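Just one protein chain is left out here, and the rest sit where they should.
Labels for the chains are A, B and C, by order of writing; each one numbers its residues from 1.
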Amino acid sequence: MESVENQDHLVVSSEANHPANLIPELCSLFYTLGWVTGTGELVYIAPSGVQKERILPKDLFVMDRSSLKLLRSPNPPIKPSACTPLFFNAYNMRNSGACIHSHSQNAVLATMVFDKEFTISHQEMIKGIKRDGTDTYLSFFDTLVVPIIENTALEQDLTSSMAQAMKDYPESCAVLVRNHGVYVWGETWQKAKTMSECYDYLFELAVKIRAMRINQN
Amino acid sequence: MESVENQDHLVVSSEANHPANLIPELCSLFYTLGWVTGTGELVYIAPSGVQKERILPKDLFVMDRSSLKLLRSPNPPIKPSACTPLFFNAYNMRNSGACIHSHSQNAVLATMVFDKEFTISHQEMIKGIKRDGTDTYLSFFDTLVVPIIENTALEQDLTSSMAQAMKDYPESCAVLVRNHGVYVWGETWQKAKTMSECYDYLFELAVKIRAMRINQN
Amino acid sequence: MESVENQDHLVVSSEANHPANLIPELCSLFYTLGWVTGTGELVYIAPSGVQKERILPKDLFVMDRSSLKLLRSPNPPIKPSACTPLFFNAYNMRNSGACIHSHSQNAVLATMVFDKEFTISHQEMIKGIKRDGTDTYLSFFDTLVVPIIENTALEQDLTSSMAQAMKDYPESCAVLVRNHGVYVWGETWQKAKTMSECYDYLFELAVKIRAMRINQN
Partner (left out) sequence: MESVENQDHLVVSSEANHPANLIPELCSLFYTLGWVTGTGELVYIAPSGVQKERILPKDLFVMDRSSLKLLRSPNPPIKPSACTPLFFNAYNMRNSGACIHSHSQNAVLATMVFDKEFTISHQEMIKGIKRDGTDTYLSFFDTLVVPIIENTALEQDLTSSMAQAMKDYPESCAVLVRNHGVYVWGETWQKAKTMSECYDYLFELAVKIRAMRINQN
């Protein structure tokens, strides 16, 4: 049986868009985001407790998607992100290829000014959000709805309420967690990243609209 | 007949200010901006659906200005920006050399606190804005006026209302689109970029003034 | 007796995480932060009055932790940060390995909207803060408390009131100073930096919550 430590070739690639190079770059670029992405049967997971701007390919975990077996761990061992089971909700329930977790203050404040659902309409950026499970995107005149679930003491305890929200909102590509942040997923890392940016833009805008007491028709 | 794919030399230049190098740099620098610029008869267009910080010269479209024929497309094919017809308003109606589209939240919030026109006066930055079709710039005591048009479901459907606003406001170098963003144009990419920065500064300032309920005389 | 000027080898290392390389990088990255960190018996101190984005290894002071003797000074001589005695509070009273001082406006505004203590609860980021002197971190349902001390004309005069606050709040890893900023410490530079980021995030969030008049239950 091959040891986990000998699988370093899984995190070595000269291609800039290989997950092993991409995750460190994106973590560094956006600083506070957690990222999971994969290629086919392999899932790459960012570590927990490492300075986000300093993550290296060698700090990543690699997991087998179907068996959930950890194929490769960083050495010395560090913990995989506590939100790993939540990422697998996106993988398993929606067949997505990448999932992003953020503690963005825009997302957190949005959960503080909305109740069970975040909603916004009549904004151009809404058009950047897909109806999950379909090939269509929202239109300018649609209302974007994102379910908000309550936070729990342990991140893994969010797994079932996140799954429930995903069942209740089958077209949503995101779930907000009250006073915590947001999970966004997509078929590819590019779609997950673009949608994550659109969602964050809309959370920020909605919070500013509330802060300025702008009336919307 | 030469195929579109063989025109790659149009996007290869060792000059930093060549549109093929400039557009990727500016997209990366400002992140959310869309850019179109050209040299004489050639127009360079940024792609849609590509991560703005990752655009490369090879991702650009090149169009013939008078025939509107696409001379060069990225390979594999991606879509040219949906706002291409809007950019051509600026090229054809104003003889501009560059047009910039932004989803800046400052522009969007400005359209939410103003009605048919954005106006501001008595600000030094106003002096950075040209009276289009003339050789003069606005003075500190002038009032800057930017028309606001209503958004539509499809970006190309804005073409005629943008054209109408450009006829109604012949000296404006910009058109705001409600809950969407702004288009700014200029004779050269330098003027388009500088004016875009001035407009955005003024949108941001006007929004802050409203947010703080500052009284202006 | 060896002269202070001959100890330059103390600030020369090819390791990126050596304090002599780390402090300049972190000062440049965060711009306004003051940093002190060390390795075992040596303490490295950032200079005062040097442009934070321009600090070089050769600008650092090195001090013996137990004797407080200055082993190495920059040449030409510049002043060590006035908050050096405050940093030693963290070293001596808490056995910490690094201490960070920031003039962050989030921290300053937090001291203006709270009275004797900054408090926040029900925020995911709270989980990034350790109970000092223990091996446990705060949970989502705990209330984070940070003592606020009054500022003095001279920074060194804060030493005793900071020490008193540290006695009164034995689990706190930070002390806020009214209209001035915050001190954060940790066992390692990594923990001090991560907690500094969590505290600042929470100060910023609390200030925004107050600014938006959001009701919390």
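We adopt the following convention: a residue touches a chain if its C-beta (ideal position, glycine included) is under 8 Å from a C-beta of that chain, and two chains touch if they have at least 3 such contacts.
Remember, it's a predicted structure, so these values are computed and weren't measured experimentally.
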Among displayed chains, the one left out touches B, C
By the document's definition of touch, the residue of C:Arg72, C:Lys127 or C:His180 touching the omitted chain is C:His180
Residues of chain C touching the missing chain are 49, 51, 53, 103, 105, 108-109, 112-113, 151-153, 177, 179-181, 207, 210-211
Chain B positions in touch with the non-displayed chain are 29, 122-125, 139-141, 190, 193-194, 201, 204-205, 208-209, 211-212, 214, 216
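Everything that follows uses one rule, which is that only the chains that are shown with their structure count from here on.
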Among line, ring, star, complete and other, the chain contact graph is line
Across the interface between the identical copies chain A and chain B, with over half of residue numbers shared counting as same and under half as different, the residues used are different
Averaging C-alpha coordinates per chain, one finds the centres of chain B and chain C separated by a number of Å equal to 45
Whole-angstrom distance, CA centroid of chain A to CA centroid of chain B, is 32
Residues in chain B with touches to at least two other chains are numbered none
